[in-house]
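One chain of protein is taken out of this complex; the other chains stay put.
What follows is subunit A.
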Amino acid sequence: MRTAKNVILGLVAFVILALFHYVLPQHDVARITGTEIIRMDFSRVNRLFFAQKDSGNVELTTRDVRLINTVRKKTFLLGFIQRKKEGVMVYRNEDTGWIWPPYFKFDSADLQAEALANLSSPDNEQWVVITHYGWRNRFFTIYPNAVAIRPVAGPDVTVIPWFNIFFFVFLGVAVLFVRAMWLQFRERTVDPALEDTRDAWEKVDAYADEKRGRLSRWFGTWRGK
């Protein structure tokens, strides 16, 4: 029983962490090598990992998706430790619109222009910090969505994830607040109600005992004959 509980709790924690890892903004230090627009025919699997059409357009089953090709610095530990190694990364560049995740991004065309404005070439390396959310998966053809591009002087920049710090502090405060609310609700509403029910139940129980006594006496008149 305890093992089952632990497994379920572990799964729930894993799903929540994965969701945070997918949705919260992360920063990559990269240089942009080009941009591209390809037509995407979504499958049922990868449709979930794309946003929707540009916010003024109409949704069709097939559409063009803007991509940004980059070479980025590889990292360890969710981007906390930077490595010397580099690797290619391709970002999609889509409006998130008013829905999920709540980045309220409507400027994907401008972002594409920004990417081209900071284009890097082998003899003139231009480094940028790309803010993005999402995952790259080759087998399902999933790309992280670039949200912002900021030019930086060189590849050795430290990016402090202010939003994520604020978010987790806020989350902790919210959890404590909900816990306090729940405790107050239990103390002031549930417990007194339970006491009332207990009293009522004892009355019912006593009444039932009395009735049962009568009933069994009545049954007793049947038995033993």
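Everything below uses one rule, namely that a contact is a pair of C-beta atoms (placed from the backbone, for glycine too) under 8 Å apart; a residue touches a chain by one contact, two chains touch by 3 or more; residues count from 1.
Going forward, contacts and distances are computed from a predicted model.
Enquirer: Name the absent chain as its UniProt record does, using one of the following: "Cation/multidrug efflux pump", "Glycine cleavage system H protein", "Probable tRNA sulfurtransferase" or "Spermidine/putrescine import ATP-binding protein PotA".
Expert: Options "Cation/multidrug efflux pump", "Glycine cleavage system H protein", "Probable tRNA sulfurtransferase" or "Spermidine/putrescine import ATP-binding protein PotA" narrow down to "Cation/multidrug efflux pump" for the missing chain.
Enquirer: So which of A:E36, A:D64 or A:D110 would be touching the chain we can't see?
Expert: Of the listed residues, the one touching the omitted chain is A:D110.
Enquirer: For the chain not shown, which residue from A:W98, A:F139 or A:W222 touches it across the whole complex?
Expert: Among A:W98, A:F139 or A:W222, only A:W98 touches the chain that is not shown.
Enquirer: Among A:Q184, A:T197 or A:S216, which residue is in touch with the absent chain?
Expert: Considering the complete complex, A:Q184 is the one touching the chain left out.
Enquirer: Spell out, residue by residue, where the missing chain touches subunit A.
Expert: Touching the missing chain: residues 55, 97-99, 102-107, 110, 114, 147-148, 180-181, 184-185, 188.
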